[in-house]
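The complex appears here minus one protein chain, its other protein chains still in place.
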Amino acid sequence: MIDHKKVLEIIEKIAEKIHENRQFLTDLDAAIGDGDHGINLDRGFQAVVEKLPTIKDKDIGSILKTVGMTLVSTVGGASGPLYGTAFMKAGAVMSGKMELNGSDILTIFEEAIKGIQVRGKANRGEKTMLDAIEPAYEALRRELEKGSTLKDALSQAENAAKEGVEYTKTIIATKGRASYLGERSIGHQDPGATSSMLIFTVLKESCEE
Amino acid sequence: MIDHKKVLEIIEKIAEKIHENRQFLTDLDAAIGDGDHGINLDRGFQAVVEKLPTIKDKDIGSILKTVGMTLVSTVGGASGPLYGTAFMKAGAVMSGKMELNGSDILTIFEEAIKGIQVRGKANRGEKTMLDAIEPAYEALRRELEKGSTLKDALSQAENAAKEGVEYTKTIIATKGRASYLGERSIGHQDPGATSSMLIFTVLKESCEE
Amino acid sequence: MKKLINKPENVEKEMLEGIVKAHGEYVKKLPGFNVLVRAKKKENKVALVSGGGSGHEPAHGGFVGEGMLDGAVAGAVFTSPTPDQVFEAIKAVDGGQGVLLIIKNYTGDVMNFEMAAEMAEMEGIKVEKVIVNDDVAVEGSLYTTGRRGVAGTIFVHKIAGALAEKGATLEEVKAVAEKVIANVRTMGMALTPCTVPAAGKPGFELSEHEMEMGIGIHGEPGTHREALVEADKIVDHMMTKILGDMDLKAKDEVAVMVNGFGGTPLMELYIVNNHVYDVLNEKGIKIYRTFVGNYMTSIEMAGCSVTVLKLDEETKELLDAKANTIAFRV
Partner (left out) sequence: MKKLINKPENVEKEMLEGIVKAHGEYVKKLPGFNVLVRAKKKENKVALVSGGGSGHEPAHGGFVGEGMLDGAVAGAVFTSPTPDQVFEAIKAVDGGQGVLLIIKNYTGDVMNFEMAAEMAEMEGIKVEKVIVNDDVAVEGSLYTTGRRGVAGTIFVHKIAGALAEKGATLEEVKAVAEKVIANVRTMGMALTPCTVPAAGKPGFELSEHEMEMGIGIHGEPGTHREALVEADKIVDHMMTKILGDMDLKAKDEVAVMVNGFGGTPLMELYIVNNHVYDVLNEKGIKIYRTFVGNYMTSIEMAGCSVTVLKLDEETKELLDAKANTIAFRV
């Protein structure tokens, strides 16, 4: 069970993780994009951290919506509307909840993925964040349906996200800025897929404790 | 005795010498000026060489005037009007002559120096071409008055020009572009003094043969 | 990184303030937002809003004014502005006749401007959008993001802006913007990369003898790398790409823009134009107007793009109409 305090804690840890990986994500984006992914997300999540005290007693739905709106209004670029929409859509279906069970977590990711797809019009295999998020979600669902613990399920989800990131190295980008590189995008991992993977790492780590 | 054919030959050799030292003079100018002295003079003397066939039967006065006018209209910068005026003034007093004796050569340099001074309003000690030309001229006059051969006199003149160039390293520029550097011009030899010295080297070498 | 800046995180703000302090007769800044609008709002006309990341100066704030844009939104350097910023611009410039968003085709720009349009529509403001995709370096395809929007965008600002200034409807202004988009093509190349202040180091590296072809305007690598050759050969290559994607015949009339990316001196841009002119001239294509300068830049990148716009009577007249902005005057 994850209560709203835990959600706040996880969000804070995501912000930390992104901050630590600011340069790494930026360098990945420099190779096939415009070199700002880490800078953008870090700016956004730092703004989120500043907002957290104002929502510390709120329900999880409100928390996620606030995170989403903050990301939308501070990140910019492609990843801002996408991550922002993902959090906002997830928040919309968690309205009023003060804690989450396994099935809530699946719902969150289903909504997040739908939001990203509607906003960005991309599908899996186009070398985007979806190539990490979708397999991670599928692993999570599979494990939870099998009866694995949340801890194990998140660990499998992280693995799937990592594999997804590896997979992005092998394909041509057909969405986002990297698509302008054509063949030249092969061999590089997608920055957005990488930041998504990092979020799953935080989720896993937070449920290990 | 230097006849008009020899004059033409000397001018051609000056052009060669400048061409060989194009980069050297340019580098000297880059240190305390704008890095174009070698480029400027080379452009000018190449134009002179192209003109030579049209004046090959002319008197020495006409030859020198043509050289001067060609320099004025092709070199530009500070050195163009100065060297150009020097040759033009020298040409004016050698009108009609088909050969030069020692006293003619002294006259040539007297006129050249006067021309440079009137045009550029500089005096010796300001870190300009005059710091090579004036001592060289004085050495030449001293030696010729002593009865030395033209060959020996030109050799002494070249030495004096070289010393003049060395001297320019020790002083602050107060004329020309190097004057903007103030103290910073100390330690560098003046490019214009250096090109003047090279002309004396050619004179010496031409009379050795 | 050698730049005349203070803190990297303040470049956008200080720059916009510097613009307003220099050109208060042209533009003002919306307090609290990185948005420049006309110093004197003109009511009762269709309003034009464009923008994108910062780092493209004079785009886009330099094109705000009579006969061109009504508002320009500036994101962080090379990062699309967020929807709330764009929304604020839309609200500020709307004069009751609707607002046209001129968006360069980048996933981020498109999504952020679309979200802003949704917000504006919820407030009852009529919003239309056009997406500029003039970059022939990128092969367009149904299955990809499509072509980028680059310097050709300025012709969209100019021509749609001129029509809006005359009092045309939102539909008419949108239609002429679409016409420009259908007829404009651009190709770019770079001699050096550029450095995003917050990143502190260049986006890519190039040796002394290489150039990057098919470059966009965000310091990203281009489509491929080549040995640096002389200007005329580079122009030949770019013109082949551009003209290969246009349907131009002898006697057709075009406008040309030779656009510097920020670090290339005018000397070189004019040398480029010298040959662009000859290539078009030789094909009998008539150059109606030429613009040479830094219009859509990538911070301090050295390099340039060439844009060709096929004109007709309507667009010629609108191109000639008065424009009085900081960076573009006709």
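Things worth noting here:
Note that the chains are named A, B and C in the order they appear, and that numbering of residues resets to 1 at the start of each chain.
As a convention for this text, a residue touches a chain if its C-beta (ideal position, glycine included) is under 8 Å from a C-beta of that chain, and two chains touch if they have at least 3 such contacts.
In this text, all values refer to a predicted model and were calculated from it rather than measured experimentally.
Interchain touches from the omitted chain, evaluated on the whole complex, reach B, C. Although one chain is not drawn, the whole complex shows that of C:100, C:154 or C:191 it is C:191 that touches it. Only one residue from B:62, B:148 or B:174 touches the chain missing from this view: B:174. When you scan C:163, C:199, C:215 or C:302 for touch with the missing chain, the hit is C:302. Residues 2-7, 11, 14-19, 21-23, 54-55, 57-58, 62, 191-192, 208, 211, 228, 230-232, 234, 256, 258, 262-274, 277, 287, 290-292, 294, 297, 299-300, 302-304, 329 are the ones on chain C that touch the missing chain. On the side of chain B, touch with the chain left out of the figure occurs at residues 26, 30-36, 39-40, 43, 72-82, 119-120, 174-177, 179-182, 184.
Simple rule for what comes next: only the chains that are shown with their structure count from here on.
Chain contacts here follow an irregular pattern that is not a line, a ring, a star or a complete set.
As a whole-number value, the distance joining the C-alpha centres of chain A and chain C reads 32 Å. Centre-to-centre separation between chain A and chain B, using Cα means, comes to 75 Å.
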